[in-house]
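Dropping a structure here in structure tokens format, bear with me for questions.
What you see is the complex with one protein chain gone and the rest in place.
Chain naming follows the written order as A and B, and within any one chain the residues start at number 1.
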Amino acid sequence: MTMDHLLSVDQFDRDRIDALFALARAAEPVARRRKVCRALEGAVLGNLFFEASTRTRISFAAAFCRLGGAVCDTTGFTFSSMAKGESIHDTSRVISGYVDALVVRHPERGAVAQFAQATHVPVVNGGDGPGEHPSQALLDLYTIGCEFARSGRRVDGAHVALIGDLKYGRTVHSLIKLLSLYRGLRFTLIAPPGLEMPEQLCEAVARRGHHVEARSTLLQRLDELDVAYATRIQRERFSGESIEGYTPEFRVDKSFLDTCCGPQTVLMHPLPRDSAPGAHDLSTDLDTDSRSAIFRQSDSGVAVRMAIFATLLGVERRLQGPLPDAGWRSPQRIGPNDAPFYTLDAASRGWSA
Amino acid sequence: MTMDHLLSVDQFDRDRIDALFALARAAEPVARRRKVCRALEGAVLGNLFFEASTRTRISFAAAFCRLGGAVCDTTGFTFSSMAKGESIHDTSRVISGYVDALVVRHPERGAVAQFAQATHVPVVNGGDGPGEHPSQALLDLYTIGCEFARSGRRVDGAHVALIGDLKYGRTVHSLIKLLSLYRGLRFTLIAPPGLEMPEQLCEAVARRGHHVEARSTLLQRLDELDVAYATRIQRERFSGESIEGYTPEFRVDKSFLDTCCGPQTVLMHPLPRDSAPGAHDLSTDLDTDSRSAIFRQSDSGVAVRMAIFATLLGVERRLQGPLPDAGWRSPQRIGPNDAPFYTLDAASRGWSA
Partner (left out) sequence: MTMDHLLSVDQFDRDRIDALFALARAAEPVARRRKVCRALEGAVLGNLFFEASTRTRISFAAAFCRLGGAVCDTTGFTFSSMAKGESIHDTSRVISGYVDALVVRHPERGAVAQFAQATHVPVVNGGDGPGEHPSQALLDLYTIGCEFARSGRRVDGAHVALIGDLKYGRTVHSLIKLLSLYRGLRFTLIAPPGLEMPEQLCEAVARRGHHVEARSTLLQRLDELDVAYATRIQRERFSGESIEGYTPEFRVDKSFLDTCCGPQTVLMHPLPRDSAPGAHDLSTDLDTDSRSAIFRQSDSGVAVRMAIFATLLGVERRLQGPLPDAGWRSPQRIGPNDAPFYTLDAASRGWSA
């Protein structure tokens, strides 16, 4: 597969997803610190964050480093030359003369595409405001595949519930588009009044032959639910009254998982979750429940982003070939609450089996 | 050539320039992502920017990375220990214990020289306010040499126009000093009233046997012009009235290039250019004209800065020896408007021929 830039999930069909995820699986032993890859030794990433997003920035940077490359970061709202009136075109073309790939996060929709128009150096959309954040949607789908693989399930025919702010949440918009590429899914869309999934997206999904059902209450049985995907409450987008709809009953917690979901349900959330008092975001009482995949999900970001860089820079084979062992000691599990089946070694084995 | 620090263009004579540029040419295949160099593997750069300058910071960082080194950045106006009353001497000596080279950008003239006095670790002046920015002048001269080489021209005897704010623009001051080291040049200095080149610089240039002519209007024929070097309008240095002199007639655009210059004229600009409405800075209608070298100029920064580091750290031979190929895919051209002759491969070949 060749790809000039990664700007939108609309660039993907199932073949491209399969190719990318095969590469992400090959990257797992490196992302999980078992192997070392030097494919990008000598290459430089421009990691341009015009909007703060520490975890996304570090996830991209770590992915590039694990391929052997070096990273130049910029953070903050003011890019000095842009403050002097420089156009996006000029900024992009100049920085492209220094680096081998660009990740750009920008508060304005379409700004990253403008970066891409000015350069043949590959540009990755790291989130363009209310626009897209394609690497997040890809790692979400990849995580679903990983979780299903353990129990022999497939994405085709799965039952997926999307929960929370489905109106403003760009991650669920991109994810439902990617899931729609598969066959015969059942979507239950659970949103407080006023925060429903946009009508046209629902229609597009239905037209592809999927079953779509909308609800406005959370506490109701979900039959044979495969995935419960809860979104972060984007308080920064609300005015005073509409957040009122986000009542405590909408909180996803262990009681919801035990009562309304099943033993096979995979719980996901794009993180960060708001743990401030009264936030009603995803409860921490789920952290010891092995159905919660929220940290396995964020962990997946490194392997998926390695696959993105490897594709854009044409080093797929270097990642798929034999790789030397990492020379340092890594813990068997990352977090003390990580599920027993989720050791770093097992994860690698799981994928190579 | 040995050099302890790079603080000023006054450190250079023609032999030193020739040696540095020979090294920059050797660095081109690496700067252009065709080859990989590991000469500085294990070395660390302290990239200290006490004033924001994203492109300069990334250009230095990329140059150090392409030599195989690692970079520690600091950005922002407050350096935490300096805020606690630490002297430049102490800051320089302490950081010098951690790194192998320092790039320092500082808003005050002379501050970088103070850094250099406190350490034997090489210090590069990345711009000291109204003082100097020697790597910019060197890459400007290097670009002129590259552009001339394609058409068999030499710097000796060339006709160079410097256009715009010649009073405050430190880049043109440093550039005219370097050009004065060559023989029999003709300088046309075109500045709005009140922004003329300082008299003593003009006299020094004339004393070296060059022809200097000053003008206050742009739109006039320039005979056999080899280089038109336009400066950025430094709006931040003006009070309300003096910027008035910067009328639209002073704008360098395609019409100026077609009417007043020739088919061989190389158009340069240190960037960033101000593309805000009413800025009258360099027009974008020049971007598809192959005479515009503005992005070839900024691209040159990496090779020239690699040569600077290689000289300061004594790894010239590693850069000049045979180097392994880069393992990843790079585009043939960086920008979609790049001139047809300016592919990454051709540029490398051009230099090695």
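Just so we're on the same page, a residue touches a chain if its C-beta (ideal position, glycine included) is under 8 Å from a C-beta of that chain, and two chains touch if they have at least 3 such contacts.
Note that the structure is a prediction, hence the values are computed from the model and not measured.
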Full-complex touch with the removed chain, picking from B:A39, B:I176, B:L286 or B:L344, is B:A39
Consider the whole complex, including the chain that is not shown, and state which of A:C65, A:L201 or A:A339 touches that chain.
A:C65
Can you work out which residue in A:M3, A:A22, A:V36 or A:L181 touches the chain that's missing from view?
A:V36
Per the definition of touch given earlier, which of B:S8, B:T119, B:S135 or B:S174 contacts the omitted chain?
B:T119
If I consider the whole complex, including the chain that's not displayed, which of A:Q117, A:S255, A:T288 or A:S330 touches that chain?
A:S330
In the complete complex, the non-displayed chain touches which residues of chain A?
30, 33, 36-38, 52-55, 57-59, 61-62, 65-66, 68, 70-71, 73, 232, 235-236, 271-276, 279, 281, 284, 295, 298-299, 301-302, 326-336
In chain B, positions touching the absent partner:
39-44, 46, 70, 72-74, 78-87, 89-91, 93-100, 117-121, 313-315, 318
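We adopt the following convention: only the chains that are shown with their structure count from here on.
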Distance in whole angstrom between the CA centres of chain A and chain B is 40
